[in-house]
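First, the structure itself, so that you have it in front of you.
All protein chains but one are shown at their positions in the complex.
Chain naming follows the written order as A and B, and within any one chain the residues start at number 1.
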Amino acid sequence: MHDILLRVLDYTNTVFLFYFVAANIVYTILMILSLYTVSLHAIWARHKPYKDLADSPVTPPVALIVPAHNEENAIVQTVLSLLDLNYPEKEILVVDDGSTDSTVERLIEKFQLRPLDLIYRESLKTGRPKAIYHNPEWPQLFVLSVKHGGKPHALNSGINMARSPYFCTVDADCIIESDALLRLMAPVTQSTEETVVSGGIVRIANGCTIKEGRITKLDLPKTWIELCQTVEYIRTFLFGRPGWSALNATFITSGAFCLLHKESVIKAGGFSRDTVTEDIDMIASLRHYMAAHKRKYRIQFTTDPICWTEAPRTVKMLARQRRRWQLGLTQTILKNQNMMFNPKYGLTGLLSMPFHAYLEALGCVVEALGTVLIPVSYVVGGMPLSMFLVFMFLAIGYGTLLSMGSVVLEEITLRRYPKLKHVMILMAYAVLENIGYRQMVTIFRAQGVLQYFAGRKHWETVHHKGLEVAGAHGN
Amino acid sequence: MLYIEDLIVIVRWLALIVAIIDLVLVAYILLRRIARDRYYARKDAAHERFSVVVRQFGSGVSEMSHTVIALSKACTPAETAAVQELLIGSMTVENRERISDLLFQLGYVQTWAIQAFGRSRGKELMALITSGQPYAPAPKSWKQNFRKISRLRAFAVKRALPVAYFGHLAPRFAERLLAEALQDPSPYVTRPAVAALGKTLSPVAVPILLEQLRRASKGQSDIPVRAAKAALVRHSSGNLSEFLPFLESREERLRLLVVDTIREMLTSKPLLVADVPVELYDWFINHAVHDTSADVRARSAAVISRFHDRKSIDTLRALLCDEDEYVRLHSVRACADPFYSVMVEDLVGCMIDRRWRVREAAAKSLAAVGSAGARSLADFFLTTNDRYASEQIADELQRSGLIFQLVSMLGTSDLEADQAAAVCRKMAGMGMISLFSYLLQRDMPTPARNELTKILEACSAAQPESAGQQAPPPDDPTKNRTAPFLGTAVAPATTAAGD
Partner (left out) sequence: MGISLLRNRAILGGILLLTLLGCWEFWWKPQYRPYYQSGQAQYLREDYAKALSSLKTAYAIEPNASELVTLLGWTHFKLRQPEKARYYFQRALKIEPGNEEAYLGMAALELNRGGKAETAGLERIMRKRPGDPDVMSLLAAAYVQDGKNSLGANLYRLLLADKNYRQNASEALEELFGLQGFSDPIPSSFAPLTRAENTRVPFRATENSMWRQESGNWQKYYVAGVNFGPGTPGFFGSDPPVDGKVYSTYLQQTWQMNANVMRVYTLLPPSFYRAFKDATEAGS
């Protein structure tokens, strides 16, 4: 009996070893690629090429679509900050996804909106909205009120209403910097190839002071869970994404702030309700469409455009968020399975997608099991001490290098925390994050993957506290 | 044969290395912070020290030699950066030549040139500038073999940084430097070079930029078309005559891009007919209408509409009846200018165009042309039976805010009160009552309220309420909608009500 147990543990140990070594190798390669791209980009961007874009009249118009469900606390601030964006031609479409609170009422009150009967072209099948609100004195702003159908449905409704060639999805609780839209558009206008998606960075605003929809003071959050998330976001967005973008194999962009080409999205079928993370699914659908029609295109990610968002403050909310993300990732991967190992989709199919499927989705299950089984194996005697140390090193020690490197990248690029004390705290948490937080998040992610096989398809609700609002609303 | 005790040693070494790298990174950040703080402190100090000198020079008070001596005292990188910033920041159109000369004398231009082009070539260019000889590209040398490598971002970015400065310099300096920059193999250098050319306002730049535009249009260049266009647009409009040969080129795309550029230039800077050279004017008025490319004709409409004279009206009229929808669309859009209020009838004729985009544009233009246009719009609205045109107009009335003016005229003794009432009645009949119901719940002057209530009651008797409108189906060329009375009777009761 003991013998069979040892054999089984031998096998699982081999799997864990393979996973850790493979994952760390890939992360290292991504890190090197990202260091190269991001630091050069930082030097390049130092002489502010975005001023030209603001003055240029050839910058195309953009529609900002804000799907909102029960966001009464944040929505007015968000719309005000969007109206203030430094961009020549934009329109703002707030899509109220069947909110049960006073989201729409607050907007109507603030901007004196009136219900109108405007033409609504159903390029994507959504059904007609319940109401459209507008005030000619704010010619850029439109508010649609649709029947509750989830975020993809709201986004599709916004797309139908939009009249610009590009649209940008914005989450209702996000704060966008005034230059961010210009920076998001820069890769589109500056590239010779058609760019259908342009993504930016998402950062955590917990702890910052926010007035009138703008960040006035940059500060670090106070609790450990938010600090760990801060480091984690920095690592993901400064290491993972630029690396894949350099290989032109982007698989995930953040839907919180992402620019897309409207016609391509419509032709690709719009946002679908099959998954809970429609932003990842959109990228996959676009790739399908472009490959099927053999069009050359680029999906771009740059580190300049920055969107600030609120991170969950409690473990319970964090768990829900991470479960949803992994559930969505699993759904997307399984739905788009014909991209896997398919050379027609270039490096995405050959590298990026297998990586996300096996080293992220399956990998987090493996890692969660490892967190439990490796100590068991050591105690039972199936693993000598040195192997145990090797695993500890791979799981914890190497991660500190990656996190620390990402803090350095953060320091090099344009945005940085002004006080040295902040950077020190970040570096400390870069190390601490690997002990405890990472394992906890891995377990949540594993739950998310397993939820897929248990049949779950939809969101668990995540409650927002709302970011600190200094200055009363309704002013 | 990996002995396990060796493994422990290896792991220990690895952990040690990782820890050391971590500490090195921490140290790097600390040192970098300290260095940056020091750099900026020095820079600010230098700003303080030299700002008076620069200001005096800029306003013409002090002499060149005096200033050169004063500013040469800046030696550390922070100080030189500060001085460069101050000088460039104080540049205006008048003193540009002087300040560029000063930059040259202080040696900064040479530093930039060396940074961008290498030591030998940089010095060659300096010599060209001092002697006044025209620009000549470098002879082919063995260095050409390294073009592929120099393209790499790692090397190109450093070369690209000074190129942005060239754009600020006076033409005497900028032309040669930027022409050299355009030869660089990397797009990181050529793109800012093109943008900088747009800033120099030098006459030499225009043909270069147009050539870049041509290459970009053919897809032979790293520079996107948009960037070339943007640079041209930024440029002064005084050199428009250079555009003519390109306008007459055989390549359609190039013609289109040039026309579009001219359009942008006219839109961004207020331009008078007087500024446009005669040849260009002739080309637009006489030849553009007959151009073989629909895109060119379409974009020309916007240019022509700027001319604001008798001939432009005739040309636009011709374009409005063009067989290509795209041309018609842009011509209609070009007429959204109060000057063309005489063209109201033509615009009304476009309201029944086959394509919805043209109809939409016509409605917008009519709304923008002024009160005459608004009236014609309302008239047309009342008389047409074309459902889609009616919807288009109703949409435009709401978006532009004209509907509120109409509602305010209800029940008054204005001449147009009847028309306003008729419009509201028709809209209510089409099912567009959301706004009216909303307004009734608010404060309204009593005569308007009564009128509106009457209208709504009359309509609600006829059909159930509904909100929102159904979009017209995609344009079907087989159905002939140009004839408004072909029995496509408006039947809002059955179509608008369904969900």
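Just so it is clear, contacts are C-beta pairs under 8 Å (C-beta built on N, C-alpha and C of every residue); 3 or more make two chains touch, one makes a residue touch a chain.
Source: prediction; values computed, not measured.
Novice: Out of all the chains shown, which come into contact with the hidden one?
Specialist: The chain that is not shown touches these displayed chains: A, B.
Novice: Touching the hidden chain in the complete assembly: which of A:I108, A:L247 or A:M340 does that?
Specialist: The missing chain is touched by A:M340.
Novice: Which residue among A:W138, A:Y358 or A:Y417 touches the omitted chain?
Specialist: Per the contact definition at the top, the residue touching the missing chain is A:Y358.
Novice: Provide the residue numbers of chain A that touch the chain removed from this figure.
Specialist: Given the touch definition above, chain A has residues 7, 10-11, 14-15, 18, 333-334, 337-338, 340-341, 354, 357-358, 362, 384-386, 455 touching the missing chain.
Novice: Could you pull out which residues of chain B are in touch with the chain that's been left out?
Specialist: Within chain B, the residues touching the omitted chain are 1-5.
Throughout what follows, only the chains that are shown with their structure count from here on.
Novice: In the complex, go through chain A and note every residue touching chain B.
Specialist: 36-37, 40, 43-44, 46-47, 49, 52, 55-58, 114-122, 127-132, 134, 136-137, 139, 189-192, 384-387, 389-390, 393, 397-398, 400-401, 404-405, 407-408, 411, 420, 423, 427, 431
Novice: Which residues of chain B touch chain A in the complex?
Specialist: So the residues of chain B in touch with chain A come to 4-5, 7-8, 11, 14-15, 18, 21-22, 25-26, 28-30, 32-33, 153-154, 157-158, 160-161, 164, 188, 191-192, 195, 219, 221-224, 226-227, 229-230, 233-234, 264, 267-268, 391-392, 394-395, 398-401, 404, 427, 431-435, 438-439, 467-471, 499.
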